[in-house]
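Only one protein chain is missing from this complex, and each of the others stays in its spot.
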Amino acid sequence: VSAPVRIGVLGVGRIGRLHARLIAGGDVEGLKLSALYDVDGDAARVVGDALGTQIMSSAEELMGSPRTDALAICTSTDTHVDLLVTAAEIGKPVFLEKPVSLDLAEVDRGLAAAEGAGLFLQIGFNRRFDPAHASVRDATAAGEIGELHLVRITSRDAAPPSLAYIRVSGGIFLDMTVHDFDMARFVTGAEVDEVFALGDVRVDPEIGRAGDLDTAVVTLRHADRVLTVIDNSRRAAYGYDQRVEAFGSAGMAASHNPLAHTGAVTTESGTRAQALPHVFVERYVPSYIAQWAAFERAVREGTRPPVTAQDGRAALVLGLAARRSVQEGRPVRTAEIG
Amino acid sequence: VSAPVRIGVLGVGRIGRLHARLIAGGDVEGLKLSALYDVDGDAARVVGDALGTQIMSSAEELMGSPRTDALAICTSTDTHVDLLVTAAEIGKPVFLEKPVSLDLAEVDRGLAAAEGAGLFLQIGFNRRFDPAHASVRDATAAGEIGELHLVRITSRDAAPPSLAYIRVSGGIFLDMTVHDFDMARFVTGAEVDEVFALGDVRVDPEIGRAGDLDTAVVTLRHADRVLTVIDNSRRAAYGYDQRVEAFGSAGMAASHNPLAHTGAVTTESGTRAQALPHVFVERYVPSYIAQWAAFERAVREGTRPPVTAQDGRAALVLGLAARRSVQEGRPVRTAEIG
Amino acid sequence: VSAPVRIGVLGVGRIGRLHARLIAGGDVEGLKLSALYDVDGDAARVVGDALGTQIMSSAEELMGSPRTDALAICTSTDTHVDLLVTAAEIGKPVFLEKPVSLDLAEVDRGLAAAEGAGLFLQIGFNRRFDPAHASVRDATAAGEIGELHLVRITSRDAAPPSLAYIRVSGGIFLDMTVHDFDMARFVTGAEVDEVFALGDVRVDPEIGRAGDLDTAVVTLRHADRVLTVIDNSRRAAYGYDQRVEAFGSAGMAASHNPLAHTGAVTTESGTRAQALPHVFVERYVPSYIAQWAAFERAVREGTRPPVTAQDGRAALVLGLAARRSVQEGRPVRTAEIG
Partner (left out) sequence: VSAPVRIGVLGVGRIGRLHARLIAGGDVEGLKLSALYDVDGDAARVVGDALGTQIMSSAEELMGSPRTDALAICTSTDTHVDLLVTAAEIGKPVFLEKPVSLDLAEVDRGLAAAEGAGLFLQIGFNRRFDPAHASVRDATAAGEIGELHLVRITSRDAAPPSLAYIRVSGGIFLDMTVHDFDMARFVTGAEVDEVFALGDVRVDPEIGRAGDLDTAVVTLRHADRVLTVIDNSRRAAYGYDQRVEAFGSAGMAASHNPLAHTGAVTTESGTRAQALPHVFVERYVPSYIAQWAAFERAVREGTRPPVTAQDGRAALVLGLAARRSVQEGRPVRTAEIG
């Protein structure tokens, strides 16, 4: 066995902390947590103490440290591209949390730097690694459902994020549907030509006052003629609801929601089963682990990242197209966006 | 107990024969089959012999017969309105198979006659009476899922109809999605303001050559802001697929597909359960029986028909709007149609 | 097509009425209801009027009528053997409701008469014809689950029968478990060597005072070493619960309970699905129809009845063994019974 890949994590907010913990806990063979940095030094210290990991005093120090082989950039979105450019100069493999940026020009600046440097750059669309969703993609790619005609994606959060987050997130299409746009591209293996989006504020009027939507239906026409329909809500009372269905000439492949547990009670009034887990990590921990395993494998074997910067860019374009579609009340071609 | 309502059935094609058989077989308390008529005398005789029922020599004779209390009009669509006008003159309660007509002006002529005569007129949207779909409506109407936000309808036939049928049916939105449009109005209890439809020919190029589509996604914006999304295919390899899901502020109500039977085999390669029934009557027989029971009850009690002529008209308007939306590549307001 | 087999039904209690109605309603191709008889003339008249069928004034008249090709004996159990002996003399094919008799000597007298006359005699173990249970047998017989090791049968009624019935039924093992004993023999295709039964009165003390049990667990050791375990209750609050599971070296085959319908509501407190149907005919109508289709086919083709008199006898032996096992608190070999 060769030496483990030593990961330095930048940013220990909710998602950065999760990555750090999974890497430190031995859940992924071949990875080791080597260092942490966060602009909030106290936050970094709490996580570092719990995981027995070194805290760096600056992003640059962490990125340049000889004890760090690869970087996980989990900082706030507005810092992504600058850090990416620095990482490209240093030349260490990068795992970058989505979205790359909310600004397409910025994304292109980051991508240009990464491509120029031949950087290994993987984007954090973890749902591709969920075993159930991946089985939908696999069955489709293997031809088990024949020629693909339709994709249905339901994606509903258990609770809205904070208004503070909503104000900077770019809105529902960029912070939430973006995952579903990526799933649509992943399952179909095809780009999108046209987007039509309907949206409304039904969950909380404060979300509307913050300039955002909380309920949406988006239809996509892919370049290979597949039609995808996505429905979103920022609040499903029964928990975190994530389902994908691919329908083709020979059948359908679908991922359903795992329940909190399999116990059920049956009485005169019927059978009562569990609600869904309410926290996204309960559902998606296996996908985060599998995502890191894929990162480790690709870095070690020198292959292409399993999720590329172009995947990140394409999902952003779809989000921007959906936003314009709602604003203008018409289908929008992705070619109009960039 | 009072005397049964004696039903005369006009038209003994597939659906007329089904109605005649259910009424004759004693499946609905309070109804009795009294007479049949079909323009094809041989067809009428075969069915009449099997069910031990009198054959009439003309529609008028059947409609006017003193042994017939109420009429089931199950003839070809182009004859519906003329027969409806005659029935309105005679004044016997009418069960009319959908669609009333493919022509909105004709529908309005029929409705005017029926309204003018104060005719009891029930339209055959049988799916409203399916116990699973009805439970979605009931849970929604009872507030069990809070305020309604989204409706998802999947409706896929097991096999396309004949090309001969497709050429006269008015196309997928009028012969197939029309059921889903009615379901959307039924579940939401709200009219529709705007329709956006995507469609394609993926199942069989012959369908395209006949001027129709076989794959579609339609989104509706209802007057009460609910969003409905419908997906259709004329051919689901695994059988007749009919699901409705209503999502609201407090949860969701959904109807799933009953399987052919509940047996399953589990081996190393997983669990294999049954496919779906392939024939629509296997799925919907209980709904046809419940539909007749509702007819019987409403006629006997003198109440409003459970599915009205306006319901038939509204579904047609949505079908026409969807057709135009595909043609013009834009959302279409129902107010544009009529 | 040849002429239909004309069935005369003896006894129009709950089960005889069901058979008469299914045959009259055209649910089984190739069968026709020709006549009815019941010791209660009024009951016979009510059913005969509803179905438009002739009433005979005696069992002998019905059995001998030239308009009747085959007989359905659905009278009370104590009359079965005498009617069977008469039918054997007349020589018309017989469908006989289970149990043949509660007395093994009587069963043997009836079987001797039938065998002596070469009578076609089919016993009414309808559950063999349920598509889900039959799929368990089929998967097992086809080797899909490898070598069979274990069978699990759960069989719980929705409500106990009347105490009047319980007093003459022979008790839970002869009136209820007898179906499960037949299912065990059907699924395994093997006789039973040894029976161990536990029973108690938990549902209603009146059942105990009537000399019966209402809750039981029975284990069987089959001649081919398969182990079967059956659990029974006379009252399942959630409806009629009937499940069969066969486990073998390569997997398992199982039949589950169909729900009243497939609608479900999901809220913060979980998903609530329907209870089970409460009436056995709702669950088993398809099996009754398939049973008559198998009768028709075997009679027409001159093949062996799909369920034989020996099947009826064997189930009775198991019931008597279970009764003795409870009385004596020990496993009982079927060879001890007869």
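In this document, chain identifiers A, B and C correspond to the written order of the chains, with residue numbering beginning at 1 in each.
Just so it is clear, a contact is a pair of C-beta atoms (placed from the backbone, for glycine too) under 8 Å apart; a residue touches a chain by one contact, two chains touch by 3 or more.
Treat the numbers as computed from the prediction; the structure is a model and nothing was measured.
Of C:Arg6, C:Lys32, C:Arg235 or C:His278, it is C:Arg235 that touches the chain left out of the display.
The hidden chain makes contact, of the residues C:Ser101, C:Thr215, C:Ser287 or C:Thr334, with C:Thr215.
Screening A:Val168, A:Ala223 or A:Val265 against the full complex identifies A:Val265 as the residue touching the chain left out. Interface residues of chain B facing the missing partner chain: 237-238, 266-275. Mapped onto chain C, contacts with the missing chain fall at residues 146-147, 149-150, 152, 154, 156, 196, 198, 200, 202-203, 215-217, 219, 221, 225, 227, 229, 231, 233, 235-238, 247, 249-252, 329-331. Contacts to the hidden chain, counted on chain A, fall at residues 21, 25-26, 50-52, 130-136, 139, 144-145, 250-258, 260-268, 274.
The criterion applied here is as follows: only the chains that are shown with their structure count from here on.
With centres set at the average Cα position, the gap from chain A to chain C is 57 Å. Counting only residues that touch two or more partner chains, chain C has 266-268, 274.
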